[in-house]
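Structure below; questions to follow.
One protein chain omitted, others in place.
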Amino acid sequence: MSEAKTGVQRLLREGPKAINLGLKEFAEALAAQGAKVVHVDWSPPPPEAQELADLLEKLL
Amino acid sequence: MADVRERIEEANAEAARRMIAGDPVLVDVAPAREVIPAFQDGRKLILHSGPPVTWERMAGAQKGSAVAIALFEGWAKTPQEAWELLASGEVAFAPNHAHRAVGPMAGTISPSLPVFVVENKAFGNRAFCRPVEDRQQFGDYSPGAVETLWRWRDVFGPALRAALRTCGGLPLKPLIARALEMGDELHNRQVAASSLLANALAIPLLEAHLPREQLLATLRLLVNHPVFFLGPAMAAAKAIADPARNIPYATVVVAMARNGTEFGIQVSGLGDEWFTAPAPPVQGLLFPGYRPEDAGLDMGDSAITETVGWGAFVLGGAPGILSLVGGTVAQALAYTREMREITVAVHPEFRIPALDFQGIALGIDIRKVGRTGITPLIDTAIAHKDPGHPKIGAGLVRAPFECFKKALLRFAEKYEVAKVG
Partner (left out) sequence: MFRVCLVQKRRYFDSMFLMQVSQRLRAEPGIQEAAVLMGTPANVQILKGLGFSSPELEGAGPDDLVVAVAGASEDQVRQALAKLEGWLQAGRAAAEGAPKTLVQALAHLPEANLAVISLPGWHAGREAKNALEHGLNVFLFSSNVPVEEEVALKRLAQAKGLLVMGPDCGTALVAGVGLGFANAVRRGPVGLIAASGTGAQEFTSLIHRAGSGISHALGTGGRDFSDAVGGLTALTAFSALVEDPATEIIVFLAKPPGPETLARLAAHVRRSPKPVVACFLGVIPERVRREWPGRLTTTIDEAVVATLELLSLPRPPFLSGDPAALAALAEEERKKLLPRQRFVRGIFAGGTFCYQAQLLFHLARVPFRSNAPLSEEYALLNPLRSEGHTLLDMGEEFFTQGRLHPMIDPTLRRERILAEAEDPEVAVLLLDFVLGYNASPDPVGDLLPALQEARERARRRGGDLLLVASVCGTEADPQGFARQVERLENAKVRVFPTQAQAVQFVLTFLGRRA
């Protein structure tokens, strides 16, 4: 079997090892299927950061 | 022409390289007038923490501290006289950072006050920090508070100077590395570092042939003062951060400082300009007898320790501090991981056992703060909002986002990065 050359091929070869942002149930369903998953306790960035988004697009 | 992003990345890598290469050595404890040129013309000048501030806008604790300084220097005989003198405009004020100095809390430095002198042997620059105590720097101007400064001027300062001359200076990098591994974060918790410093200076003090009373008093101070090392630590941090200043395009923060009225940051690629916001309140624990409404706002140059990656940035390695500032070990580790998201480099020599000996993260990038909304976390002490009180508590504070936003907008202007389009 050839080596996985790209990130997509790695995903298909290894199966999902996931980081979950949003609905917690999605992480639970993945865990129930035996997949590795880490759920992120996400919160929105402050509105000020959202204002700077355009500028940061150019800098980062 | 290279993409602005590439230039920034290169500049930030250089800033981080310089901070990591920093090699601070404690070389002297000297009266400020000997080492800070601004004091040499004999005028009445008080250096203070944070960005520039006028007497009118100055926080209560900083005013109280200045009153104590006027009494200490003999510029006034009573607190009332001192207050009138300071309000008259006869005494000049300037920020420590403009004079390669830093000071904890009110941060006041005057000509006769001893300062720790730290030389960064990698770059040849020097930085200064005043000693740490728990009264005058919090705004207390009682006779006892002023007495401590006199003791520093007449007893401790000269003794430490003699000891350092005997041993030819004390390299701080190895001491700091060990203290970080021993559970210090080098801002609020200096237990290990202070002990290591006492160990290192004990024999030089004995060899300095000091009068017995002076020797004993100085040793007593050294061995009984759990945050003694904050002074050398802040001077070391300042000495480490200064060579990273003025690198074109660098978006790394080189100073974070507060005066109890405003919080300010300085950014490598943006010269000496301060980007300020109102000083935030500190979240923490107050000593018994004080209420939240007594607390002053965030104050002090001590965030220079977070600027170089210590303090709250390594909270995860210093769980002992939680009894002072509150929170759980899991939170402390989470804070430390969180700070990795806004920094540009990892120090190969300063490492944290609790994080599997990962290096500490340093070099706060204003872009990453802007992108994530995560602002630097700072360990700090709490002063009273009014003049005349000692330390009243300790806690944690977040740098205001507004400082970083203003800096980003100035960066865009200075380096002609179109805001939209």
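Labels for the chains are A and B, by order of writing; each one numbers its residues from 1.
Criterion: a contact is a pair of C-beta atoms (placed from the backbone, for glycine too) under 8 Å apart; a residue touches a chain by one contact, two chains touch by 3 or more.
Predicted, not measured: the structure shown is a model, and the values here were computed from it.
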> What is the set of subunit B residues that contact the non-displayed chain in the whole complex?
Replying inline: 328, 330-331, 333-334, 337-338, 340-341, 372, 374
>> Using the document's contact rule, name the residues of subunit A that touch the chain not shown here.
In response: 1, 5-27, 29-30, 32-47, 53
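As a convention for this text, only the chains that are shown with their structure count from here on.
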>> Please tell me the distance, in whole Å, between the geometric centres of subunit A and subunit B computed from their C-alpha atoms.
In response: 38
>> Using the touch definition from the top, list the residues of subunit B that touch subunit A in their complex.
In response: 4-5, 8, 251, 367-368, 370-373, 401-402, 405, 408-409, 411-412, 417-420
> Contact residues on subunit A for subunit B in the complex?
Replying inline: 45-46, 48-49, 51-52, 54-56, 58-60
